[in-house]
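The complex appears here minus one protein chain, its other protein chains still in place.
By written order: A and B. Residues from 1 in each chain.
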Amino acid sequence: MRKSAGVALAFPAWVWLLVFFVAPVGMVIWFSFGYKPGIFGTHANDVLSFDRYAEAMSPTFFATFQNTLWVGIAGTVICLLVGLPVAYWMAVKAPPSRRGLLVALVMVPFWTNFLVRTIGWQVILAPEGWLSGALQAVGLIDGPLELLYTRGAVLLGVVYNYLPLMILPLFVAFDRVSGPLREASKDLGAGRWTTFFRVTLPLARPGVVAGVLLVFIPLMGDYITATVLGGAKGNMVGQLVASQFQTAQNWALGSAMAVLLIIVIMATVAVGAGLVWLVTLPFRSRNRLVLGEPEPSAASKPVEEVAA
Amino acid sequence: MTESTPTVRILASTDAAKVIRRELSRRGFLSAAVAAGATGVLAACSPGGGAQNAPVATGGPLESKLSIYTWGDYDAPDVLEAFTKELGPKITLSSFNSNEELISKLVAAKGTSGFDIVVPTGTFIPQMIENGLLQKFNMELIPNIEHMDPAFLGRAWDPDNEYSICKAWGTTGFVYDKNIITRELKDWNDFIDAAQNEASGKTSVLDDPAELTGIYFWANGIDWTTTDPAELDAAEDFLVNTLAPHVAAFDSYPGGSAIPQGTQVLMQSWNGDARLGILESPDPSRWQWVLGSPATELWMDNWAIPAGAPNPEAAHAFINYVLTPENSLAELDYIGYHTGATGIEQAAADAELPMLDLVFFTPEQVETMHEGEVNEAQERIVEIWNTMKAAAGA
Partner (left out) sequence: MKQRSWSDVVLSVWGVLVFVFLFAPILVIIVSSFNVGRLLVSWQSFGFDSFLALFEKPAIRDAVWISVQTGFIAAIVATLLGTLAGIAMARHPGKWVWWFLGLLLLVSVTPEIVDAVALLPWMVFLGQDLGIGLFNDGIIRLVIGHSLFSVAVVSYLVRARLVGQEGQLEEASADLYAKPPATFRRVTLPLAMPAVLAGFLLSFTLSLDNTVIAAFVQVSGTTPWPVYVLSALRSGLRPEIAAVSTIMLVLTLLALGLVAYVLRRAGDSAADIARTMGGG
């Protein structure tokens, strides 16, 4: 009785997503088996085939996908490396009275329109902008700053715009690792680094996973963020999908590309998860072994208990 | 015209109707073509899709409201305000980012979009007419069309201006930095050459497939609306293998930031955008605008009234209102593009607007500008565009 009532909590979300996502998007996916009927038609489904999928799997798709994957992975990793210490600082080190303010301040810049704040970056990074001038005056660079429209600019744009999606889940996760647990770890002789890597980080894992997924997945489908600062180097596969729906007005091919994109992103996430699982396998088994040892085991014990 | 009404009703509805739809829309197109050849008797009774009962403009009293769906910040606020003050209807503005968005919206809404005026680009007008998305003007209510220069009326997409009147038009050329490119560039071949030499890695091109393939076609004396597969293949080969490695960005509006900030050395751009960028540059003398030659494009955004518009009287009154010489000049001053009015060049010169050589062109230059077309090659040029982007991003 209680169980079914609990599951029913998800009912509104089910209904909402079925009506406003599954039904309409399903219809568009259905178009991917059809074709474009003429110059001015966008889709027709009287003849069904997989031809659009064959068309979509072009060398262009895969070449573009390679670039997208590079941007996606590099962007997510940098977001994690930049965001993790900040989230930890906000949740653990910053004065408790300021934490709420800090969380709000992470979001505030993003209440300025996306295009407008990117233009802010363009002004900063322009070859004749003030940053370029300042760096030249200090002597750090010889000529004008040549960062715009490079791979570096692609990453800057991506990291800037996706950072809050990383920081927030990490903050929530670190916040839930209660102080007493860390105190216990320290009392039992673990140093601050051991405590962080053996207690805090493993307990924050769901937050890390949430953050990585929240950055990586939308980033893979995005096609505007990477191009505004990165220009041609920020070419993304989402652009192919959008160009079919918009400029070519071929909804059939666009849908097929979208389905392909969805499958490839999911496969990438699955492969990534598998890799992480493999790489962390030795660490996890070492933790398990450590349990039996007399001295440093103290630190890892709570990990096992709580994570179990 | 009445048979074409069911055609529109079926549009974009259930899948089962798709086949019928194709048949019908072909016939609908024929009947529209017949009507287009006939006199203006039927002018006001256009296909309204689901909005058969939509009001028709007969010169009666103006409605109290007017909804305009256009590009953002594309009209002088003073003109809009004065219209409401003088004639009454309160204006609601909505914005779109692309013609495709506009068309999707009108197709899906089947005549109930609620917009009274839309501003599509000329090349999309045949598609909109075929799909019954536009209604014919009641020309009696737009006498101010007499202020328009005949050169910018009767373009290929709507030869008798039954559905559309020029709002603003522009052309394509390029801008280069004279500090870096010290020789004089004159035409598209020079553009291509400079892109591969002095400006390599500092070149931007328009983020639009037609203007991209256009660079090759214009430079080589080929009609840029070609559907010849061999010519398209040659364009792809050139753009992907020769030009792409030198392109730093696909930027449709370099005037908005790249020119004033000096980010690029060579930029393909539209005239109004280039003018804005050069005017706002801290060092305008450094930039040189070149009109594309031997051939280039002519694009035109047009006033049009969508089928089923709830306030057609006000829509006609507004279009008539903006065509007056003073309002036309105010619009030109605000957005920086030629509105197609007669004698506006003199008026603009009298008003001492700067850099008018990027707004007005000689009749000989206008001769070299050709309108684009959405045709069978559309999918192919989108493919070329995507392939070139992949090559430039690698």
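Keep this in mind: a residue touches a chain if its C-beta (ideal position, glycine included) is under 8 Å from a C-beta of that chain, and two chains touch if they have at least 3 such contacts.
Small disclaimer: the values here were computed from a predicted structure and weren't measured.
Of the listed residues A:Leu135, A:Leu188 or A:Leu213, which contacts the missing chain in the full complex?
Touching the chain that is not displayed is residue A:Leu213.
Looking at A:Val7, A:Leu140 or A:Leu278, which makes contact with the chain not pictured?
A:Val7
For chain B, enumerate the residues touching the unshown chain of the complex.
12, 50, 67, 69, 71-74, 77, 81, 92-97, 101, 104-105, 108-110, 112-115, 252-253, 255-257, 260-261, 272-273, 276-277, 279-282, 334-336
In the full complex, which bits of chain A touch the chain not displayed? Write them out.
Considering the whole complex, chain A reaches the absent chain at 2-3, 5-10, 12-14, 16-17, 20-25, 27-28, 82-83, 85-86, 88-91, 93-94, 96-101, 103-124, 160, 163-165, 168-169, 171-173, 175-176, 192-193, 206-207, 209-210, 213-214, 217-218, 220-221, 224, 238, 241-242, 245-246, 251, 254-255, 258, 261-262, 265-266, 269, 306-307.
Methods note: only the chains that are shown with their structure count from here on.
Between chain A and chain B, what distance separates the C-alpha centroids? Give it in angstrom.
Each chain's C-alpha centroid was found; their separation is 37 Å.
Going by the contact rule at the top, pick out the chain B residues touching chain A in the complex.
15, 18-19, 22, 25, 98, 100-101, 126-127, 130-131, 204, 208-209, 244, 247-251, 257, 261-263, 282, 374-376, 378-379, 382-383, 385-387, 389-394
Quick check: in the complex, which residue numbers of chain A touch chain B?
30, 34, 36-41, 43-46, 60, 63-64, 67, 119, 122-123, 126-129, 148-149, 227, 231-235, 239-240, 243-250, 253
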